[in-house]
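Complex shown without one protein chain; remaining protein chains in place.
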Amino acid sequence: MIIGVPREIKDGEKRVAIALPGLDALVRAGHTVLIEQNAGVASGISDEDYSAHGARMVSADAAWGEAEMVVKVKEPLPEEYERLRSDLTLFTYLHLASSRELTEALLESGITALAYETVQTADGHLPLLEPMSQVAGKLATQVGVRCLESTWGGRGVLAGGVTGVAPAEIVIIGAGTVGSSAAQVAVGLGAQVTLLDINARRLRYMDEISKGRLITLFSNPYTVARCASYADLLIGAVLVPGASCPASCDGRDGARHEVGRGHR
Amino acid sequence: MIIGVPREIKDGEKRVAIALPGLDALVRAGHTVLIEQNAGVASGISDEDYSAHGARMVSADAAWGEAEMVVKVKEPLPEEYERLRSDLTLFTYLHLASSRELTEALLESGITALAYETVQTADGHLPLLEPMSQVAGKLATQVGVRCLESTWGGRGVLAGGVTGVAPAEIVIIGAGTVGSSAAQVAVGLGAQVTLLDINARRLRYMDEISKGRLITLFSNPYTVARCASYADLLIGAVLVPGASCPASCDGRDGARHEVGRGHR
Amino acid sequence: MIIGVPREIKDGEKRVAIALPGLDALVRAGHTVLIEQNAGVASGISDEDYSAHGARMVSADAAWGEAEMVVKVKEPLPEEYERLRSDLTLFTYLHLASSRELTEALLESGITALAYETVQTADGHLPLLEPMSQVAGKLATQVGVRCLESTWGGRGVLAGGVTGVAPAEIVIIGAGTVGSSAAQVAVGLGAQVTLLDINARRLRYMDEISKGRLITLFSNPYTVARCASYADLLIGAVLVPGASCPASCDGRDGARHEVGRGHR
Amino acid sequence: MIIGVPREIKDGEKRVAIALPGLDALVRAGHTVLIEQNAGVASGISDEDYSAHGARMVSADAAWGEAEMVVKVKEPLPEEYERLRSDLTLFTYLHLASSRELTEALLESGITALAYETVQTADGHLPLLEPMSQVAGKLATQVGVRCLESTWGGRGVLAGGVTGVAPAEIVIIGAGTVGSSAAQVAVGLGAQVTLLDINARRLRYMDEISKGRLITLFSNPYTVARCASYADLLIGAVLVPGASCPASCDGRDGARHEVGRGHR
Amino acid sequence: MIIGVPREIKDGEKRVAIALPGLDALVRAGHTVLIEQNAGVASGISDEDYSAHGARMVSADAAWGEAEMVVKVKEPLPEEYERLRSDLTLFTYLHLASSRELTEALLESGITALAYETVQTADGHLPLLEPMSQVAGKLATQVGVRCLESTWGGRGVLAGGVTGVAPAEIVIIGAGTVGSSAAQVAVGLGAQVTLLDINARRLRYMDEISKGRLITLFSNPYTVARCASYADLLIGAVLVPGASCPASCDGRDGARHEVGRGHR
Partner (left out) sequence: MIIGVPREIKDGEKRVAIALPGLDALVRAGHTVLIEQNAGVASGISDEDYSAHGARMVSADAAWGEAEMVVKVKEPLPEEYERLRSDLTLFTYLHLASSRELTEALLESGITALAYETVQTADGHLPLLEPMSQVAGKLATQVGVRCLESTWGGRGVLAGGVTGVAPAEIVIIGAGTVGSSAAQVAVGLGAQVTLLDINARRLRYMDEISKGRLITLFSNPYTVARCASYADLLIGAVLVPGASCPASCDGRDGARHEVGRGHR
């Protein structure tokens, strides 16, 4: 198959759809891989690296036009709509719920489009969403504790405290991939961590592997309100399936985060 | 040397001064060890066990009267005062600060008496007190969490909580041997544990080895009052050197414990 | 729906079927919740607390008589049988296997009764039994180590030992919710813990998350006999589905515990 | 004694010398504490809080002029030099090595000045510097991993990686209070951590309590160069005693940090 | 049923099919168990032990000839083919893929043969293979680190390093039972461990329970090549279902290991 990898043109997007290990595997399997020049630069992969592993470095026109399948990171932007065509397969994050315009462009073009975020395993997992959710969860805590620093307008609370001074209280709503990743970082930083969910079995698993380092609570409006009243940092990590993901949530697909600062 | 081991006659005292390993070591070193009959029964050591390891089982009169040194657990009781004599060495817990009567009996008898609790190493440790303090600290938490059970008049708080339900808040004042032993059990039970002390280096060590499982706070009236206001269980573990140990604190030498129940 | 919550009248029962978070959720969902006066007192919830969160505090007659559904903790006692009626739904622990009398009373009344202990998820879990089993398992170890203290007639073995003195050997038969909860506390106390089960995968999971802190053994009469011969504390944590739970096992639904003391 | 606590006037300084627990202890000991109005606001302590715990809220003139001892956070700024006088004791961070001007102002005034950073215990510890060093070390890692995010110009390396993607390599030079605090956070974030020092015993302690979570290396130019060649983040945490601390290192007393980004 | 347990005659095989707990369970269930004399000696079980637990010690002829079912460890060897017969059930490891000769002997005899390695639970596990795989994985690392010792021709790298000297890099390909068991030992030894697999969920579980002690990487030719370039020890732990297991892999059923030494 001829696979095209255009450079991402969305503002601030630094990822590229295929890195060297994936390229290597595709080439070994006999596929032709066309990568747009400079597509990997923002990710630290040079055109020379790609070439050395068997890619053909091409123009954007060729990466789209000569490919049977295009793999991307983000959904096509309006300036790319004209590249959509009925004999092309597109494999990328689409998040159609958030854009009627894109949905219609895809329909009109007759393209075969598969959204990463809808790929599901037999047992209900979302293998192309979970790594993004892990990134989102870990970053949520990293960004959140920054907001507690006084330099950034916070109350000057250090996530892990120091000897003789209590650590921050971090409350995380949702114990899925985003929430448990956020909790893992919060625990690692030395904070007091409370994790809420409506799924008792998920909470119990988190309980069992945390060795007492986090408190699990059943999530309901009453408990959320109570936790919000004392939290230094509150992280929302609930996936509302099908909910549109705001256009600006790059790297945080699959969950909307409200990172706020509580006051005891 | 001829060493005598009388049976403890204090009410409720089940310990015996020498167990089999110690007996074995003394006999190998060439000493004669006279043990009063039935001295070890309450500790699960039969006269046959002692005999088989080289002790001579004797009467109370012989254990005291034929010995050059008597080793005991508790201080002599009034009915034993007449056994004190100037050519005897007595090695036992004495806690003289709590009994003028005993002090005077010792002085009058001319006996050479060494108190376990005053034996000190070159670097300031109390090797014969610390094991008792470990026992005291661990039991303090075990007894304390029992007091939280509703069966025992408590509020029905389970030390470690369960999935979805918060654990108990246990506050321990003092991070010495008693306090850190109490904290070790409290952490193990899954409670939220706060440990207070005025010694920053001791707190830091506890911090470093606890891997985030306990909060350390500098102890002062303000912080103690604040912690007492929300603790489910408050354990006092402060050694006031020289302070008399109440007669009833068997097994808890070296620290006075106030085990109480807080209310948030 | 009109939901009634009578006060529990079983001797020693201090729980109440609905606490504030649940009440809050029901009220938000538009239900009317009638709670019997003083129903929450033994659990530390005052009538004022309930009222403030939207409950109507009523008499026992109203809590039963005006409700479309009654939620309780324990099964109806004989003095409550007359309150059962065909247009009422009852949701509570029932354990019918242990009472023909209750079973017949329910049948005669024509009531629709759902037993908490029979609610099952699609993947076979018992979500309303597991929290009780966690409580049971954790308490089993707490109660068991108390029985090892000499004050309570035990051999004076401290669960976690102290430096230089070996800890207690705790053997737990069954690695389900009760057994693994019991094991978690036993490990936390510093005991040597052996966990037996016939389910290899369950044992392996416990093995993987315990990081070497417990020994897993396949359960069979031979191994049980061998472990019983040296255990200081033996905890039975095997669920025999459908087996009647003795009337006195409040708070320990789902497993029968034999807490005994071994002798090596 | 009459103790004055002026408001800090250094740009960006949000700390105050005495918080409520300290105030409470001083007042209980019979001291008069004069706190400048608004001195605690940036730290979240209101004048009302201070008053309620026994302080007298006063003007800057009174906090300096009526006190027998002034306690501060930062060294006096030029506009405060005129407040120095021979019958006053000043207790604060001074870092005289970095300011001849301040040194001369102190000498001329005849004031008795004690620098926090020179207070030393009998066994060589610096109790007033170590908490600041813990803050510095923990923040160093928090700030450093931020620099790895692409939003902040970094290479887009997530400190802890995600499943299937390697974490960042964090190298920390110096295993004292700053370095070990930095390492604690780095380990908690899930990074691969290498800790260098010239003190074998300190490294061994870190080794023993880290349970394999960090690599210790003896520090020398060769090893530092080798680690720098692959580190994603390099944290310098070496205290050069007596070295001047740059004026801008607020909150990082005691160590100079070079937080840089490596390239493998 | 009459169950026969012949002594294993394969060179170097020291196992026996039934140990005392299994024997005890079979006898309690009413079965007759015929064990060949000396069958357990190499495993440390004497004929007296077996007899005392209800076995009848017999000749090889009887163990095969009088049994309705024979349980063994290894597949029948050519000298045992004549013992196969149509009214016998054979339960043992067979690994038929590696021996046409054995397959034909079984077919010709008309015996009913069940291979341990094909027994599968409803959810796809292989309960009779997994314990062997755990043994294989743990031994793979134990044997591998031995190969790193200079005494055995290695480069003199100590698995866990020592203070100030880096540990060995151990790379394990495959995170199934063999690989995760190998990883558990490698982590325990203090090595730096990298675990590769193509199954993201399995890697994530290993990630979650390892608390940062191992790096997980997605396995593909590119990553494997990169890891192999720096590994001190590379352990292959991939099960190719149905692949023949070389005759010499006793105790390592279920995975082929290539234990090699890398060079950075």
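For clarity, chains are labelled A, B, C, D and E in written order, and residue numbers in each chain start from 1.
Please note the rule applied: a residue touches a chain if its C-beta (ideal position, glycine included) is under 8 Å from a C-beta of that chain, and two chains touch if they have at least 3 such contacts.
What you are looking at is a predicted structure, and each value in this text was computed from that prediction instead of being measured.
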Quick one: which shown chains sit in contact with the chain that's not drawn?
B, C, D, E
Pick from E:L96, E:V162 or E:A228: which residue touches the chain that isn't shown?
E:V162
Give the residue, chosen from E:G22, E:G40, E:P76 or E:G190, that touches the chain omitted from the document.
E:G190
In the complete assembly, which of E:L26, E:L106, E:L139 or E:C227 touches the absent chain?
E:L139
For review purposes, identify every residue of chain B that touches the missing chain, sorted by number.
20-22, 24-25, 28, 53, 125, 127, 130-131, 180, 184, 188, 209
Those residues of chain D which, in the complete complex, touch the missing chain
200-201, 204, 208-209, 212, 218, 220-223
Using the document's contact rule, name the residues of chain E that touch the chain not shown here.
14, 42-44, 130-131, 134-135, 138-139, 142, 145-146, 149-150, 155-156, 158-160, 162-165, 181, 184-185, 187-190
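Here is the rule we use: only the chains that are shown with their structure count from here on.
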Suppose each chain is reduced to the average of its Cα coordinates; what separation in Å results between chain C and chain E?
40
Considering chain B alone, which of its residues make contact with at least two other chains?
160, 163-165, 187, 190, 200, 204, 212, 218
So which chains actually touch one another? I want all the pairs, not just one.
A-B, A-C, A-D, A-E, B-C, B-D, C-E, D-E
